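Omission of a single protein chain aside, the complex is shown with its protein chains in their original locations.
We call the chains A, B and C, going by the order they appear; numbering starts again at 1 in every chain.
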Amino acid sequence: MKMESKKVAIIGASGYSGEELVRLLLHHPHAELTAVTSRQYAGKTLGQVFPKFAHLPRAQSLRFSQPQAADIARQADVAFLALPHGVAAEYAVPLLDAGCAIIDLSADFRVKNPAVYKEFYAHDHPAPGLLPKAVYGLPEIYRAEIARASLVASPGCYPTSILLPLIPLLKSRLIQPAGIIADSLSGVSGAGRKAELDYLFCECNESVRPYGIPKHRHLSEIEQELSLAAGSPLTVQFPPHLIPVNRGILTTLYLTPTEPVSAGATGERIAACYAAAYAGEPFVRLLEGDALPDTKNVVGTNVIEIAWRLDPRTGRLIVLSAEDNLIKGASGQAVQSLNILCGWPETAGLV
Amino acid sequence: MKMESKKVAIIGASGYSGEELVRLLLHHPHAELTAVTSRQYAGKTLGQVFPKFAHLPRAQSLRFSQPQAADIARQADVAFLALPHGVAAEYAVPLLDAGCAIIDLSADFRVKNPAVYKEFYAHDHPAPGLLPKAVYGLPEIYRAEIARASLVASPGCYPTSILLPLIPLLKSRLIQPAGIIADSLSGVSGAGRKAELDYLFCECNESVRPYGIPKHRHLSEIEQELSLAAGSPLTVQFPPHLIPVNRGILTTLYLTPTEPVSAGATGERIAACYAAAYAGEPFVRLLEGDALPDTKNVVGTNVIEIAWRLDPRTGRLIVLSAEDNLIKGASGQAVQSLNILCGWPETAGLV
Amino acid sequence: MKMESKKVAIIGASGYSGEELVRLLLHHPHAELTAVTSRQYAGKTLGQVFPKFAHLPRAQSLRFSQPQAADIARQADVAFLALPHGVAAEYAVPLLDAGCAIIDLSADFRVKNPAVYKEFYAHDHPAPGLLPKAVYGLPEIYRAEIARASLVASPGCYPTSILLPLIPLLKSRLIQPAGIIADSLSGVSGAGRKAELDYLFCECNESVRPYGIPKHRHLSEIEQELSLAAGSPLTVQFPPHLIPVNRGILTTLYLTPTEPVSAGATGERIAACYAAAYAGEPFVRLLEGDALPDTKNVVGTNVIEIAWRLDPRTGRLIVLSAEDNLIKGASGQAVQSLNILCGWPETAGLV
Partner (left out) sequence: MKMESKKVAIIGASGYSGEELVRLLLHHPHAELTAVTSRQYAGKTLGQVFPKFAHLPRAQSLRFSQPQAADIARQADVAFLALPHGVAAEYAVPLLDAGCAIIDLSADFRVKNPAVYKEFYAHDHPAPGLLPKAVYGLPEIYRAEIARASLVASPGCYPTSILLPLIPLLKSRLIQPAGIIADSLSGVSGAGRKAELDYLFCECNESVRPYGIPKHRHLSEIEQELSLAAGSPLTVQFPPHLIPVNRGILTTLYLTPTEPVSAGATGERIAACYAAAYAGEPFVRLLEGDALPDTKNVVGTNVIEIAWRLDPRTGRLIVLSAEDNLIKGASGQAVQSLNILCGWPETAGLV
């Protein structure tokens, strides 16, 4: 069966996620990248802005344009928004009106409750009327909803690394919803392509440091989705750390099983729970034997690795995950949603 | 007052800790490095083995010898043991008999209970008779004992980063002894200078990974010392992670205050507790204001940085520390003990 | 037109080049990876040895076997040899006899003259009878020969980065063949996956160092191919340096134009020469304007970047190139030869 191809646009393609999205879409077998926008780079070709694509014919011909919603709507069936929060919503409204489907990589449509959005993002939600139609774009959890969506709110990088390991455990009541700790380590690309002293090579190299403690913005979507899985509100401890790699998030989760570790069957239930949730998922790798997650094994791919250990000494369950923050944590996952939304194989363009 | 100088030797000076110890002692104002041993390098000068010291006259003349306890005892007042666990104890016995004071960087004399040693190190303790006279060489906690010791068991790198932030809080009953989590990130030098695939550049660079979960050997000394501080046995969750830096340990501690965070005075009590414990300590830096620990600010020094945050959302206390694993976590701390033991200024040679 | 698919095997797939070859062939649209061999890993699946492929069905089913030429010949139309020099030739003989085409990533068939081989590799050539039929697998130069070859000697990583920029200039007589200097910087994966102290993370990170000066083995093939291009024997200065990146080679070439820089037309002739040689090449990126090569723009791809500058002050031409040592410098180029040899599009599986 020949797949129907679709025209796609990227609004705001100048950062690291935007660049990765360009890469994925330039090589996608069914999507045709017809427009990229950037105030800063308008007029330049893709190849001029991103030298690494300069030998590809499409990158030589496609030029950045000014981000005009009306123009985009004529050129694309689906538009990716790779814009700062607050700005993304401004484009979502007219594009949706013009019939474009939207896959938004910003935080604007991830949090259902505009009051929570305001608490964490420090400004009124710019388009609260659209929130009811937004689908949280975690394909392994919301595949059916994404297939029918016109507005996909693609998850944050940290939340993806935390939610995929936790949601099955919470839904199965295998862990207590109270007291969850998610200790995350992120590569520097997570901070974006911003000319700030804090992210200079010499400030990050040979350095490891925590930040955003104790209330990082991503907690708003993390707690929303975990509360949904648990069936009641919960609070999470989430301290991120910056580590000197370009890409990769490693998350260590400290959890309390609902049944004592010594009960014996806890391990089997966890294994069964994960197998039931993810055994058929093309982008979730459940590690076996002695293997533990390592970011170098997922960087450059849309795969998330998950492993877990029970500790009979402390009674805790430790779950670990690793992903590429720019792919499974951002642009790859957004393309995965595109594939679902367009009815293409979910792995298309995501080898 | 003129300080009396002492002769010191290093047994097993070929690894990263040994090299750092050589560096510190070559520049020490009162210690005279009279012997270094290494089976592998016997006959070579310090400068031949460690090119970075080759321009120093002492490194041109001092040659590695075979590790013979009797010879060492004639040449040195104090001997540092930078040997694998199990082997260190073999040298400690004859050296002590010959009148040498010992500062041991291995794990052999850190754990008081030989049964615990066997549980974690998988062999019988090689010299249980010496355990009663060994002092755990954490100067900020055991300064008086170190001053009188003939056998100092210098702490492990991870334990130092965990114990210094926790002991004052436990002694003051400001945190609950149950449920402590210590999430530690270590640079690759912590694995030693070993020709193993796991520590090749391409295996560690652009990689972050956990290991030794859930029962790392350092738990034996961590739990011993924290139990002493708490006044009753406790268990700790301690999952280490390997990060791509040469040096540095960052530890994030998840704690539960004994009084609710909302009680208000908790923050003041923690600040007062740390000030009382460490305000006058030359090598403990209590961070103020917005500052959080960063390994790049301690690497190359004997300083440990400590900061803390109360989280009113979760009720937890988060404490963070950063140190250089080879200096405050190993060789610098050992020299700090040397200074105390010899009656020299505690900061001598440790700028 | 439906492409005919071919069965391919990799002999010795356990190093970094082998792993990269596995990755490329697992995703290749026309090649079917039917066998991988490794003494060390025989019996294990691809996914067990290379965790990053563990989610791919083929990596779950394909097991490493012992390297038996007869077995391989039954399973594969084309065999890649990713073995040490000297060993590769042992397998080439029986595989060729059995009708397998060979693409050899070792140095064994690159040098036409067995005396030169012996001079640089310090042992007699193991199969001099095969040398006449071997084709040097630099597709941009020997495309027609590769298409007819049964034995392709895929070039070394450094030679590729040096030959592609130089051959057109020498053939066009635009530079003097005497006095060429090629100053190359290589990532650590170029040293292979070997458990040696020199390549430990802490020995390479925060370090830059020359090695193999003044007579590196790769000079044998570099000088052979440049002499062919120049039409007479020449000698090259080639000092490699190790830099702390996983992948990437940057080469700076110091050259003397045959006509004085001040003559004016030299620049136009160089530009025309490169355009004629490479304008249509899918994997050669001639940089324009202010752009200079940067390994980060080629890593992960089969592309080589080339730029050049004339210096009126010194009269020299400086040419710079950047490539991924494991892809264009090894496994990608080998797959490019496979594509040519099999009559597939040259870019197949090499996006």
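Assume contacts are C-beta pairs under 8 Å (C-beta built on N, C-alpha and C of every residue); 3 or more make two chains touch, one makes a residue touch a chain.
All of these numbers come straight from a predicted model, not from anything done at the bench.
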**Fill in**
Touch with the missing chain holds, among A:196, A:268 or A:290, for A:196
**Asked** For the full complex, which residue in A:89, A:102, A:134 or A:188 touches the chain that was left out?
**Response** A:188
**Request:** Please pick, from C:126, C:139 or C:293, the residue that touches the omitted chain in the full complex.
**Result:** C:293
**Asked** Which of these, C:129, C:214 or C:289, touches the one chain of the complex that we don't see?
**Response** C:214
**Request:** Could you list which residues of chain B touch the chain missing from the display?
**Result:** 27, 51-52, 54-55, 206, 282-285, 287, 291, 294, 296-298, 300-301, 303, 305, 351
**Residues from chain A at the interface with the omitted partner, ascending** = 16, 188-189, 193-197, 199-206, 244-246
**Message:** Give me the chain C residues in contact with the hidden chain, please.
**Reply:** 179, 181, 183, 185, 203, 205-211, 213-215, 235-237, 239, 241, 243-248, 250, 252, 254, 292-296, 299, 309-311, 313-314, 316, 318, 320, 322
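In this text, only the chains that are shown with their structure count from here on.
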**Prompt:** In whole angstrom, what separates the CA-based centres of chain B and chain C?
**Reply:** 47
**Asked** Hey, how far is the Cα centre of chain A from the one of chain B, in Å?
**Response** 40
**Fill in**
Between chain A and chain C, the Cα-mean centres are separated in Å by 36
**Asked** Which residues of chain A are in contact with two or more other chains?
**Response** 206, 294, 296
